[in-house]
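Below: the structure, in structure tokens.
Shown here: the complex without one of its protein chains, the others still in place.
Entry: chain A
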Amino acid sequence: MYHSFLIHSSADGHLGCFHVLAIINNLGNLAFSLFVLLCFLHVQYWPLFVLFFYILSPIPYCIARRLVDDTDAMSNACKELAIFLTTGIVVSAFGLPIVFARAHLIEWGACALVLTGNTVIFATILGFFLVFGSNDDFSWQQW
């Protein structure tokens, strides 16, 4: 299955669309497996609360993009509010494990693993939006 992706990309001479998606998918899987491994190794399920922030993080930006169009000045305020909230969700996803570690609910090693997983997952989500999010109509032509 993968060689068809490679053929697609080498014909163009640059990274094809499927190739990028495969990379992103692999990164996301790596981060998530790191996360699950963490929970099983340390037998603490507190870090699973960070999943809540992972799910929430793309939502403000998606809502802002669907709701407003680019020509209005008010759309800038809406997009900036969305960026503000997204940044807040990302900061909270980093802050929650630190607060858990300081409250001695999880160990500092577990906290470090969660922070690493956070970094990878948010980089994955950001990469997804940078590559696939730039067109507004969300058409399926790119796929």
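Note that contacts are C-beta pairs under 8 Å (C-beta built on N, C-alpha and C of every residue); 3 or more make two chains touch, one makes a residue touch a chain; residues count from 1.
Heads up, the rule we're going with is that contacts and distances are computed from a predicted model.
A.B. asks: Could you check which of "V-type proton ATPase subunit a", "Transmembrane protein 50B", "Vps72/YL1 C-terminal domain-containing protein" or "Proteasome subunit alpha type" matches the UniProt name for the chain that's left out?
C.D. replies: Options "V-type proton ATPase subunit a", "Transmembrane protein 50B", "Vps72/YL1 C-terminal domain-containing protein" or "Proteasome subunit alpha type" considered; the missing chain's recorded name is "Transmembrane protein 50B".
A.B. asks: Would you mind spotting which of A:L48, A:L67 or A:I98 touches the chain that isn't drawn?
C.D. replies: In the full complex, the listed residue that touches the missing chain is A:I98.
A.B. asks: So which of A:L51, A:L67, A:I83 or A:A112 would be touching the chain we can't see?
C.D. replies: A:I83
A.B. asks: Even though one chain is hidden, which residues of chain A still touch it in the full complex?
C.D. replies: Missing-chain contacts on chain A: residues 73, 76-77, 79-81, 83-88, 91-92, 95, 98-99, 102-103.
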